[in-house]
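Complex shown without one protein chain; remaining protein chains in place.
Up next, subunit A:
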Amino acid sequence: MAGLELLSDQGYRVDGRRAGELRKIQARMGVFAQADGSAYIEQGNTKALAVVYGPHEIRGSRARALPDRALVNCQYSSATFSTGERKRRPHGDRKSCEMGLQLRQTFEAAILTQLHPRSQIDIYVQVLQADGGTYAACVNAATLAVLDAGIPMRDFVCACSAGFVDGTALADLSHVEEAAGGPQLALALLPASGQIALLEMDSRLHEDHLDQVLEAAAQAARDVHTLLDRVVRQHVREATISLGD
């Protein structure tokens, strides 16, 4: 991507955002009736669906059951038409398996699994359109879906990505900014306590700048939290109205 200016002299990014600005987030809870919990999120052009089943009895081999807590089972898949070039398999490839594992780690840190021993919670995430920040969109969608299912959590999990260009940290990278190949940081935060549920950084970045990038990602995650909180409250309000109370 030679010649493409990711950050102009005036401080604007390729899509016209400021360095710390998020893309437009729209979300909805309770998309599907048959699942225990479901949610849909749009972050710019990245669109993800999350569905939660459980807590229910362990499916398949009983040996997997944990005596003291619930098993969190995650599957990440991305639609074959979600990326610019068509994908051959929606799930089962290396990237999807890794994403599934990361999601599992993130949600094991957030869900109060000790309340449901010997049971299983399934979280299935489906990316419909990928335009950068798929991990973040998946975590945010899954948080809403887990909340919709009424599964107790320590806190929301809010995720956001961040990058570093010309001495400035950029929040919520789009596909163009990711493809440029600079350092990239994915962060999942429990906003109330400020605890980090997942942290991953690709490529190289000078240690002195890490603080700045981490703070940009954390601030963006807190902004995401404000928005998700609004969505949840709106959803609950509508639900109580429809109950006629």
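Definition applied: a contact is a pair of C-beta atoms (placed from the backbone, for glycine too) under 8 Å apart; a residue touches a chain by one contact, two chains touch by 3 or more; residues count from 1.
The rule is short, and it goes like this: contacts and distances are computed from a predicted model.
A.B. asks: With one chain of the assembly withheld, which option in "Sperm surface protein Sp17", "Cysteine-rich DPF motif domain-containing protein 1", "Ribosomal RNA-processing protein 42" or "Mitochondrial import inner membrane translocase subunit" matches that chain's UniProt protein name?
C.D. replies: This omitted chain is identified in its UniProt record as "Ribosomal RNA-processing protein 42".
A.B. asks: Looking at A:G16, A:P67, A:G84 or A:G167, which makes contact with the chain not pictured?
C.D. replies: A:G84
A.B. asks: Touch as defined at the start, partner being the missing chain; which of A:Q126, A:N140 or A:Q184 qualifies?
C.D. replies: Here the residue in touch with the unshown chain is A:Q126.
A.B. asks: Based on the whole complex, identify which of A:S8, A:Q26, A:S203 or A:T240 touches the chain you can't see.
C.D. replies: Among A:S8, A:Q26, A:S203 or A:T240, only A:Q26 touches the chain that is not shown.
A.B. asks: What does the interface between subunit A and the hidden chain look like in terms of residue numbers?
C.D. replies: 26, 28, 31-35, 38, 40, 42, 45, 47, 49, 51, 53, 59, 73, 75, 77, 79-84, 86, 90, 92, 122, 124, 126, 128-129, 131
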